[in-house]
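One structure, as structure tokens, below. Some questions next.
Missing here: one protein chain of the complex. Every other protein chain is in place.
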Amino acid sequence: MTSDGLPTLLGTVVGGSLTDGVEVRLAEGASVEDIPVGSYVVIQGETRRFFGMVSEVRLAATDSRLRSAPAGFEDPFVSQALTGTAAYGSIVVRPRLVLPSVAGAEGDIAPARTVPGHFSRAARASEADVAQVFGAEGGDNFAVGTPLDMDAVVCLDLKTLLQRSNGVFGKSGTGKSFLTRLLLIGVLQSRLSALLIFDMHNEYGWEGGDVERGRRVKSLKQLFPSEVSVFALDEQRARGASVQPDFHVEIGYGEITPDDIMALRETLGISDAAAEAAFALGRRFGDGRWLREFLRLEGSDEIGELAARINVNGAALATLHRRLTNRVTRLPFVTDAPGADAVSAIMDHLDRGKHVVLEFGRYGDDVIAYMLVANLLTRRIHDRYRERQSADAGEGRSTTPLTIVIEEAHRFLSPAVASQSPFGIIAREMRKNNVTLLVVDQRPSAIDAEVLSQVGTKVCCLLDDERDVDAVMAGASGSRELRSVLAGLRSRQQALFFGEAVPIPVAVQVRDYGTDTSYDALMRRRPRREAAARGPAVARSNGAASEDEDDDPLFG
Amino acid sequence: MALDLYRTAAQIDAAVAIADFGSARERRMEAVLAALRDGDAATLNARVEEAQGLLAFLPAEAVEPPGSVFDAPAVPDDFSVVATDGSHIDVNRHLPLRCALVNIGGCRLTYGAGADAELFSRPRLRTSDAELFLRDPDTPSARQAVEGALMGLVRTVEEAMALAEAVEADDSGLPTLALLDGTLVLWELGGELPPRGRYPDYVREQLLDDGLLSALERIRDVSARRQVAVGSYISLPNSTEVVNLLRLGLCDLDPVGHCQTHCRALVPGTRRCDAAHGLTDRELFERTLAPGQRSAVFASRSPVARDAYGAHRVHFFYVNVEEEIGRVEVPAWVALDPASLSLAHALVVDNARRGAGYPVALQEAHEQAVVTGADREAFRNMVERALEERGLPVYTSQKQRTKRRPWV
Partner (left out) sequence: MTTAPQAEARIGEVVEAGSTEFAAECYTLYGAPPLGALVRVGDPAVYGVVYSVTTAALDPGRRVAARGAGEPDEASVYRNNPQIARLLATHLQALVVGHDRAGTLVQRLPAAPPRIHAFVYCCDDADVRAFSEQLDYLHLLATASVPAIDEVIAANVRLAAEARPDGDGFRASAARALAEELANDVTRLKAILRSIQ
């Protein structure tokens, strides 16, 4: 019996194929009602143990008359006798992995390339089986939660995860940020990658929201003060916060390139011609000066004159001018003379082993602000990494990889802009330059299919729109059962993990986050020795946070 | 098609049309009935005595007034009826082994408070010389093969023996009727006086004195202790002994009954006694007996019965058992004892009524005894198999084979 009191034995294999999965006729006592699609099943073949997922649940009858003339069968005695015999349940299990033939034995776990034989016995996967599949917590294995119907721990292989760009999807309100924060903690602790987080909604810095429970939860800076640097865009908001940001970001006119304008084309609502005009301006005035020069113009006459001079459409140029003035340069952090170079600061922090959270403050709701900043910074940081990568390659050094976390990713990765967007480039070049993405998005269907196909591991919360589901599932094996699983997720704290960092797709009850116990659990993961070594430094550098962290084992 | 039943039926119809069922027969019947009504036992018996030896027919001896009828007496509350019957497979010359099978079946039916029934059958294979031949103890070379008619007699004797045994075995103390099927008169054995029977004396001694009469005697012994009547029942009797007796009542010649003298030259139909011609006792008593009633008792004048039976001299009466007129034969000691006679009368009527016109006890005895065609076949096979097992030659005649497997 499993912990939920249900029988372990489900039934026996009676047919099937590798492609469609094997059919398991349910044994007496095993009810279809207890076997949701997506459940894990272990099938003991003659020489191998197969680990698979329920992809279909059916009701069958040995005699078609049962279907056509059901009168009388509803009698409890009759129906009880018929259930599991003449009328039986069957499930389709798609074998995905081959486990060592003896349960619990050490051995390799390999993808299944065949199916168990007839009459092999299928059982619910035990916690031990699941643990064996997902590995034990610790090292590069980061526990994200438990499978929906059991207590085993599901671990992500962070090393594999970080080889590629990844995605967290789900309609709004399904806890993407929550989940992302958890993943980031895992990555952060693993030290396998540096993080640059474009924190649109101020979730990842000091604290975040728990909408469901109506409370604030600790975020990265609070948990790992010495390892996280918060960069703020919104000076006004930052000024009121209890914890001061490590850096105020300002964007100089000189830093905004025509490419950045091109990336904002749709958001700004300007024509191609207008966007192209920026390039003409760039050629005319130089990349570092074009905006300042352009915005210095006043009145339609001057603009018309310029348009004629650089041979662009006058109306388009006027629109560009109007939009830049109204929508871009009015942003307080966009200034002609920035206090410091944000890109260099970020690089500096990253180089110092810090993870950077860029809080947008109020500007998170301003799409233009968000996109402008994210694009601009990413492009330039990516450039830096690219330069460094070629240098390192020459010198035989390796650079710490960088993971850039971007919310509302579809805005940067839509088919129209993905080819030019730095994010599109990063996604497509994989890890060539040591930079990968963690895209967080509620509308994956709006993301360029090619970009999505490069996403190594997908973490998917509930999605309503069929197109979004199609987009996420594209290319996944066994997408039919994955869809069922996805559709069956609750809207909070449950997610489907599939892709490279998990051996098989898994629907996860995401581990608790936001309580003291949950913080403890997360922090315990970290090797003690290291924590002890680093802890005091953190405390010194950020004493203001200490009283909130009394119960933190780090400081306890 | 073995027998063309359509053609046969047509011929039967023709025969019935020609037969004498008309008013002439009715007139003759009236005459005989009158003779019965008016007949006086002593007169009739005297006429018979007078004509002794000269009669061309066998009359009965009147014991009671011939025309008298008797209602069925009351049946006792508790009683039993014992009956036996026999069947046999005669010696078959086509069979390699000389043997015969006699199967005696019987029953004892107990009525009343302790109603019960016992059915039995005893097959007996006769293969030894002693069983297959009757020998003259004085002349060892003289013997009679027990087969054919003689086998029939032997079987009757065995039936009577079985009956006696059954009566003796019954310790219930109930009034009992012991019944045989058919006649008690072994007429084939003949009497002391001419005409003599066809068999030598030693045969008669063995079958009659040591056989039937000995059995009857045993029953008579039992009757000393409790009420037992023994008899035989003949269904659809064709005998004419009573009618023949009445012929002497009809005869107006002097001296009566001297047929050879008076009537030798007369054309049949012109004699007075011709009124009785072709009538049977049964037809006669159909007119006089109401259901349950019996006729007067008569004694048989059959030479063998008269000369050899002694105390068991065969007496008989007719009885209306509702469906038919049956003939009941009883030994003298039953016939002349009113209680025994009443018992016989009452129980025959009762048992026949239970058997829808034929005594149940005889039916059941018959069923126990009967050897069917299938039984005969099985018997033959058993004999052949037994021979084969012993490595003895088994041959059957060509005729027998043909009968068993008809050519198509």
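When the chains are written out, they are named A and B in that same order, and each has its own residue count from 1.
Note that a residue touches a chain if its C-beta (ideal position, glycine included) is under 8 Å from a C-beta of that chain, and two chains touch if they have at least 3 such contacts.
Just so it is clear, the structure is predicted and the values come from calculations on it, not from any experiment.
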Considering the full assembly, with which of the depicted chains is the omitted chain in contact?
A, B
Which residue among A:82, A:297 or A:367 touches the omitted chain?
A:82
Please pick, from B:29, B:117, B:161 or B:253, the residue that touches the omitted chain in the full complex.
B:117
Would you indicate which residue among B:314, B:360 or B:383 is in contact with the undisplayed chain?
B:360
Just the residue numbers, please: which parts of subunit A touch the chain that's not shown?
28, 61-63, 65-66, 69, 72-73, 75, 77-78, 80-82, 84-86
Against the chain that's been left off, what residues of subunit B make contact? List them.
107, 109-111, 115-119, 354, 356, 360-361, 364, 367, 372
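Here, only the chains that are shown with their structure count from here on.
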Centre-to-centre distance between subunit B and subunit A (centres being mean Cα positions), rounded to whole Å:
119
